[in-house]
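Working notes, structure below.
The other protein chains are all here in position, but one chain of the complex has been omitted.
Naming follows writing order (A and B), and every chain is counted from residue 1.
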Amino acid sequence: MKILFTSTGSEWSSKIDPRFGRAEYLLIYDTEKDELISTDNRSVNGKAHGAGTATAQKVFDLSPDVIITGNGPGENAARVLQHLNPKIFIDAQGLSVKDAYEKYSAGDLSQLPLS
Amino acid sequence: MAQTSNVFKLAVASGKGGTGKTLLSTNLASFVSEFDDVLLVDLDVEEPNDSIFVKGLVSDVHPQYKMVPQWDVARCDLCGDCVDICNFNALVNVGKMIVVYENLCHSCHACSELCHKKALPMKKHHVGDVSVIKSQNLTLLEGRLNVNEEQPVALINNVHSLVNQNWSKYQIFDSPPGTSCSMVASTGKCDYILLVTEPTPFGLNDLKLAVDAAKLMKRPFGVVINKYGSGNKDVEEYCRDNGIEVLGKIPFDISIAERYSKGELLLDKHCFRSVVSSLYNKLENIRISQNG
Partner (left out) sequence: MDSIREIVVLSGKGGTGKTSVASSLAYLAGKEAILADCDVDASNLHLIMGPDIIKKELFYGGEVAQIDIETCIQCGKCKEVCRFDAISFSAGVHTIDNLSCEGCGYCSRVCPTGAITMMPRLSGEFYISGIRNGSQMSHAKLFAGGENSGKLVATVKKNAYRMAKERGCDYLITDGAPGIGCPVVSSLSGAKVALLVTEPTMSALHDLKRVLFVVRRFNAIPLLVINKSDINEAVSEEIKIFAKSEKIEHLADIPFNTAFVESMGKARIVAEENQFLKGIFESVWEKAKEVADSSVQN
């Protein structure tokens, strides 16, 4: 299973980035391979419009089964994610990626329904 | 009063919001309409207010569009080139389709024209409306952006084209506040820009930015100070020190605010009317010297 975290850094110790569209890093944790791979998303800030869509495209291409983030995707990004249908968990801001993962595993993060 | 046989495009703008652009535009237009045909254009398309003050009949509503790409499932091979081409991230490839974000599209046509399968034909996307409201000699064109649209510039440009095709008389453009792209799109094509300010530190700060914008567009401009008598003298001094003409001073008067709050024009109020009248005469001199 692949879990995506919106993050402010590329390590397990980095803090979760509450923003989705302008998240600085996208971290993918592959549970089967026990591998954490980081994608630098900061270039999304180089465009005037559509950070949400640009990030959503990247997320789509990474195709995670689960997304762990802070505020949740805005309406532009949500439209893309509908085609992927991941499980989205929110309100992980303030936690490190590691702690967020632990909380998710314990079932303590709130899930967002994608209507 | 002089006959206005030539087109004169007057923009009414400001840096700061709430300084009195609409107050001035609607009353000046009403004043001119007492003796001549006049066109008032409300370009504050995000929050158009002129129709509150100009009471007349809506004779027409023209829907306005911008062109956006439409995905053609039959032709597309999902190569994803269009996603790379779009500089505004308005296209996303979700594996089995291309999702188009009309709200982000700038209508550059690049994706559509460069698609090797011609799978993104352009179609019209409704962004807002232009209403035509007539009140005797005064015609009001109101641009109104749909609430879910985020970009005012395309609509503002549409309204300018509409004006050029259909009207040739004294034209007053009530512009949106600020000094960014909407203000530039509103005022850049005008013959003269009237900057409305207030005698406060905010008014002065924003006036300087508006002056920068006017100079960037190489447009002649002048200033009207509203709420004159309140605040301080810094705006007046700044204009004097920089050779900027102050074409009018609207006095700070609570009864003006009260009448405005009710959606009323103020030409029956003597002290206000005389400011508008004197402003009009000065603008006439400017118009005549521009044509000469």
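Quick notes on this structure:
Just so we're on the same page, contacts are C-beta pairs under 8 Å (C-beta built on N, C-alpha and C of every residue); 3 or more make two chains touch, one makes a residue touch a chain.
Since the model is a prediction, treat every value here as computed from it, not as a measurement.
Residue-wise, the contact with the chain that is not shown comes from B:184, picked out of B:184, B:223 or B:266. Among the residues A:51, A:67 or A:109, only A:51 touches the chain that is left out of the figure.
When you scan B:49, B:70 or B:277 for touch with the missing chain, the hit is B:49. For chain B, the residues touching the absent chain in the complete assembly are 15-19, 22, 46-47, 49, 52, 85, 87-88, 106-110, 113-114, 145, 147-148, 150-152, 176-182, 184, 188, 199-202, 205-206, 209-210, 212-213, 216-217, 230-232, 254, 257-258, 260-263.
Interface residues of chain A facing the missing partner chain: 15, 18-19, 21-22, 45-49, 51, 70-71, 74-75, 91, 93-95.
Basically, only the chains that are shown with their structure count from here on.
Separating the centre of chain A from that of chain B, both taken as means of CA atoms, is a distance of 41 Å.
Chain B meets chain A in the complex at residues 83, 87-97, 99, 101, 103-104, 106.
Listed in rising order, the residues of chain A touching chain B in the complex are 47-54, 56-57, 60, 76, 79-80, 83-84.
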